[in-house]
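Structure in C-alpha cells, see below.
Note that this complex is displayed minus one protein chain, with the remaining chains in position.
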Amino acid sequence: MTHENFPSVLKALHECMEACNHCYDACLQEEDVNAMVECIRLDRECADICAFLEQSITRNSPYMQEIAKVCITACEECADSCEAHHHDHCQKCAKACRKCADECRKLIA
Amino acid sequence: MTHENFPSVLKALHECMEACNHCYDACLQEEDVNAMVECIRLDRECADICAFLEQSITRNSPYMQEIAKVCITACEECADSCEAHHHDHCQKCAKACRKCADECRKLIA
Amino acid sequence: MTHENFPSVLKALHECMEACNHCYDACLQEEDVNAMVECIRLDRECADICAFLEQSITRNSPYMQEIAKVCITACEECADSCEAHHHDHCQKCAKACRKCADECRKLIA
Partner (left out) sequence: MTHENFPSVLKALHECMEACNHCYDACLQEEDVNAMVECIRLDRECADICAFLEQSITRNSPYMQEIAKVCITACEECADSCEAHHHDHCQKCAKACRKCADECRKLIA
C-alpha cells in the first residue's frame, strides 16, 4: 500500500493547508486583528499538521493514522473558529477544513 | 499578491514532494539498498525543501524566492541522482524534480 | 502556561531529533545498508515528529499533548530498532529515544 492509494486525502490535505495559510495571511491584514487571533493561531496549527500528514502519507509512515487523528481535531477546531467570521477567506478555509477532516476519517476507518 | 497567483508552482511542488517521498520509500525496499543511498538521501532533502516552500508560498512569505533558489538546487541534484537508475519510481521522481525546478525558476524570474 | 514550563521535554526532544538524524546519516554510510533499512526509516519518522512537537510546545499549541502521544510511539519503536544494532550511533540514538519518550509521558500526565 502506497501513497497512490490515497489520492483524495492528499488532495484534501493540500487544499486545506493552502486555505489555512491563505486565511492566516489574510487575517493578519484585516482591520481588526484582535478579532482574528484565534483564527490566526488555529490556521497555523492546522496548516502545519496537514503539511506534516501529507509528508507522512507519501513516505508510507507507520504513524499516518495516529497523525491523522490529531489532524481531524485541528481541522474541526479551525473550521469552528473560521465559520464564526463572515470573511470570504474564513468561509473558504472552514469548508476546506471540514472536507479534510472527512478525508482523514476515511484514512483511519 | 497571494498564493492564488502561483497555482502551477504549488502543483509542481506538491507532485515533486509526493514523487520524492514515494521514491524514498521504494528505494528502501529495493534488493540492493547500498546502490540507492544517494537517492534516499536526496529524495528526503528534496521532499523537505519542497514541502517547506509550499508552506512559504501559501502564507505569502517574504522569503519564498530565497527558499526557491535552494529548492532548485535540491530538485536538480535529486533528478541527476534518480535519472541514473532504471527503477520506475526513480524515473518518475526525476521528471517531477525537473518540472518543479522549472516552476521554481519562474517564481524567481 | 508557556514553553518555559517545559525545559526538560524540550531538551529531550532536541537531543532525540539530533541523535536520530545523526543515526540516519551514519546508517546510510554503513557497509551493509540493507541491514539498516528499518533504522533509517524510523530515525526519520522520529526526528520529524520530535521537531514538530518541539515547535508545537514552544508556540503553546492546544494539540501538544495529542502530538506527544504519537511522539512516544515513534520514540519507543525507533529505540527498539536501534537497540538491536551494536553501532555506537544506534546505541546513542536508542538512549535518546527512551529518554524522550519518558519526558513526553510527563507532558501528558
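Labels for the chains are A, B and C, by order of writing; each one numbers its residues from 1.
The definition used in the following text is that contacts are C-beta pairs under 8 Å (C-beta built on N, C-alpha and C of every residue); 3 or more make two chains touch, one makes a residue touch a chain.
In this text the structure is predicted, and so the values were computed from the model without any measurement.
Visitor: Quick one: jot down which shown chains the absent chain touches.
Guide: A, B, C
Visitor: In the complete assembly, which of B:Cys50, B:Ala74 or B:Cys93 touches the absent chain?
Guide: Looking across B:Cys50, B:Ala74 or B:Cys93, the contact with the absent chain belongs to B:Ala74.
Visitor: Write down which of C:Thr58, C:Thr73 or C:Gln91 is the residue touching the left-out chain.
Guide: In the complete complex, the chain left out is touched by residue C:Thr58.
Visitor: Determine and list the chain B residues touching the chain excluded from the picture.
Guide: Residues in contact with the chain left out: 44-45, 48-49, 52, 55-56, 59, 61-63, 66-67, 69-70, 73-74, 77.
Visitor: So which bits of chain A touch the chain we can't see?
Guide: 28-29, 32-34, 37, 40-41, 44
Visitor: Spell out the interface residues on chain C facing the chain that's missing from view.
Guide: 2-4, 10, 14, 17-18, 21-22, 24-26, 47-48, 51, 54-55, 58-60
Basically, only the chains that are shown with their structure count from here on.
Visitor: How is the touch graph of the chains shaped: line, ring, star, complete or other?
Guide: Basically all the chains touch each other, so complete.
Visitor: So chain A and chain B: same face meeting same face, with over half the numbers shared, or different?
Guide: same
Visitor: Just how far, in Å, is the C-alpha centre of chain B from the one of chain A?
Guide: The computed centroid separation for chain A versus chain B comes out at 22 Å.
Visitor: Touching two or more other chains, which residues of chain C qualify?
Guide: In chain C, 44 touch at least two other chains.
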